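Note that one protein chain of the assembly has been removed; the remaining protein chains are unaltered in position.
The chains carry the letters A and B, assigned in the order they are written, with residues numbered from 1 in each.
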Amino acid sequence: MKKLIVITLLLILGFYLISTFSSTPFGAEKVSGVKDFYLKQSPETLKVSNVVTAIVVSFRGFDTLGEVTVLFLASTALGSILYRRRTKHSGLNPQREAVISSSLVRTGAKVLFPMIILLGAYVFVHGHLTPGGGFQGGAIIATGFLLILISYRKFFINHNVLTWVEAIAGTTFVLIGIGGLIYATQNNFLENFLPEGTLNKLMSGGVVSIIYIAVGFKVGAEITGILDTLLTIKEAGLDPDEN
Amino acid sequence: MQEYLTYSVYGSAILLMLIGLYAALVKKNLIKIVIGLSILDAGVHLLFVAVGYLNNATAPIFSEAVIGKNVVMADPVPQALVLTAIVIGFGVTAVALALVVRLYRKHNTTNIDEIKNLKW
Partner (left out) sequence: MGIGSIIFLIGALLFILIAAIYAIIQKDLIHAVIASSLISLALSLVFYILQAPDVALTEAAIGIALSTIIFIITIRNTKRYENE
């Protein structure tokens, strides 16, 4: 009975959505004031080739600050939900120490790990020239750390190092924004105040590449912290923190 | 031809949203509910990027091949919005799964009907 009501409501919703969206055909020319402004300003004034990077970092950079805050809140909330007290057997985790991985897995992970880190760093340093950027590069770096965490039993990540990397990267972002408030021509937050350079070279765009490098470090450190917290959960029966 | 393409791209994005919403409303296992929310996210992102496509467009990057010419570029504003939305969707899924682990520790079940304070 409940399933019939739900299916009826979903069909009504789907009918209204499809009738709204099929009034303009796929690929037709739509209202284009904002798009033309960004596509004209980005290679001429700001000299950044990747228009999506210019929108995410410079034209709508405040939203990126909000998103980095949301990821930080998610990582903190996860750490506080899965909290365990540090008792004297807090280094023992029966799930991770159950099976030794074979030497094929261990050797392969040891060889692949620097290449994955290099690929991630390449993606977020060249974020303003080719598709890529801070979020993609940070996720690739976190995948490299995940490979090592799965293959080696005794690889522990020091959470203090992760906290310091996140803090320094986040502070760099906000300080560059405040620098725009003081030094830029129109005194706006997150406005460009460094010289722009030429189009399609590595040194172009002013503060855009520096902000994206800081975002790449921060996102990589946060996702690594999330994965490390999830991988070191105790089993239900052995938890010393029962409430 | 254009009508078939319109109905199939927009229709499949909306159908993906409806499948995810059905799983989030009807299913009783907690992890199935989280999978349903993740499928709902995928449908919404597809709908956004499909709205931003123009006919015979190219990617919005000013590489050396397209600088002097007069080409039509796809709309970069929905792509910037979807970039943010994908990362936030991952963060929400991670927090939801941490809550599932914590609920399992306390009540020893993942069935939403058996957890005491939650009824339909």
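Just so we're on the same page, contacts are C-beta pairs under 8 Å (C-beta built on N, C-alpha and C of every residue); 3 or more make two chains touch, one makes a residue touch a chain.
Given the structure is predicted, the values throughout are model-derived calculations rather than measurements.
Taking every chain of the complex into account, the absent chain touches A, B. If you put the hidden chain back, the residue from A:Ser22, A:Thr143 or A:Asn200 that touches it is A:Thr143.
Looking at A:Leu17, A:Val207 or A:Ile223, the residue that reaches the missing chain in the full complex is A:Ile223. Although one chain is hidden here, its contacts on subunit A can still be listed: residues 50, 52-53, 95, 123, 131-133, 135-136, 139-140, 142-143, 146, 223, 226-227, 230-231, 233, 235-236. Summarising the interface, subunit B meets the missing chain with residues 5, 8-9, 12, 15-16, 19-20, 22-23, 27-32, 34-36, 38-39, 42, 45-46, 49-50, 52-53, 56-61, 74, 79, 82-83, 86-87, 90, 93-94, 97, 100-101, 104, 110-111.
As a working rule, only the chains that are shown with their structure count from here on.
Averaging C-alpha coordinates per chain places the centre of subunit A 17 Å away from that of subunit B.
Of all residues in subunit B, those touching subunit A in their complex are 2-3, 5-7, 9-11, 14-15, 17-18, 21-22, 25-26, 47, 50-51, 53-55, 57, 59-64, 67, 73, 75-77, 79-80, 83-84, 87-88, 91-92, 94-95, 97-99, 101-102, 104-105, 108, 120.
Listing the residues of subunit A that touch subunit B in their complex gives 2-3, 6-7, 10, 13-14, 17-18, 21-22, 25-30, 34-35, 38-39, 42-43, 49-52, 55-56, 60, 63-64, 67, 70-71, 73-75, 77-78, 81-82, 130-131, 135, 199-200, 219, 226, 230, 233, 236, 239.
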